[in-house]
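Below you'll find the structure I mean.
Taken from a larger complex, these chains appear in their original positions, while the remainder are omitted.
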Amino acid sequence: MFPNKKVQKLIGSKVQVEMKGDLHLLEGTLQSADDYMNLHLIDTVEMADGERLRSLGSVVLRGNNIIIVVPMEN
Amino acid sequence: MFPNKKVQKLIGSKVQVEMKGDLHLLEGTLQSADDYMNLHLIDTVEMADGERLRSLGSVVLRGNNIIIVVPMEN
Amino acid sequence: MFPNKKVQKLIGSKVQVEMKGDLHLLEGTLQSADDYMNLHLIDTVEMADGERLRSLGSVVLRGNNIIIVVPMEN
């Protein structure tokens, strides 16, 4: 399964996403994803050192600025 | 709904945008958006720690340097 | 009007451009722009804190490294 398809299979479940820039780790429920790995997350929170920093709600992330997507099964 | 379409649905409403580089958070009314997530905002202000830093008015943002787009319903 | 078209409408007028990297704010007259937002500016000056830092004249800016384009009507 190609990496893009792996991401699309995560729609509906919780993911952690690390972005370029100054944002800390984001956690949210993956709502949609396209072939460029642009992501739409809902119930998104910004985390720092395992603590909730702020609640962002519904957000769109630009695919080329995504470093890593980690499924949160645990 | 794909992430790009989610952004295009925000046309006419206020958004927060975090860019790469030294700019602080931008807030403005989304005027147009294309498939690369290039954005045209009007009434744009640069914010720092919740305060207006400076007024930028009409601006064009290059899509690949956008980190996150957050709708401002609240 | 799409963001790219908004930029192309600025040809012939003065713009401010913030780039990635160490350059400060650039101000110049937009000579041409393509669909990737590559820009050709003339009479370009690099500004810092509202003061002219150095004169660059005719320059070409790579579109993907542009953060923001701001029209200078004032």
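Letters A, B and C mark the chains in the order given here, with residues in each chain numbered from 1 onward.
Everything below uses one rule, namely that a residue touches a chain if its C-beta (ideal position, glycine included) is under 8 Å from a C-beta of that chain, and two chains touch if they have at least 3 such contacts.
Note that this is a predicted model, so its numbers are computed, not measured.
Total copies of the shared sequence across the full complex, per this structure file: 6, with 3 shown.
To be clear about the criterion, only the chains that are shown with their structure count from here on.
Note: centroid distance subunit A to subunit B, computed from Cα atoms, is 19 Å. Inter-chain centre distance (subunit A to subunit C, centres taken as mean C-alpha positions): 32 Å. Counting only residues that touch two or more partner chains, subunit A has none.
Residues 19-23, 26, 31-34, 38-40, 56-65 of subunit A touch subunit B in their complex.
Within the complex, the subunit B residues that touch subunit A are 1-4, 6-7, 18-20, 37, 63-71, 73.
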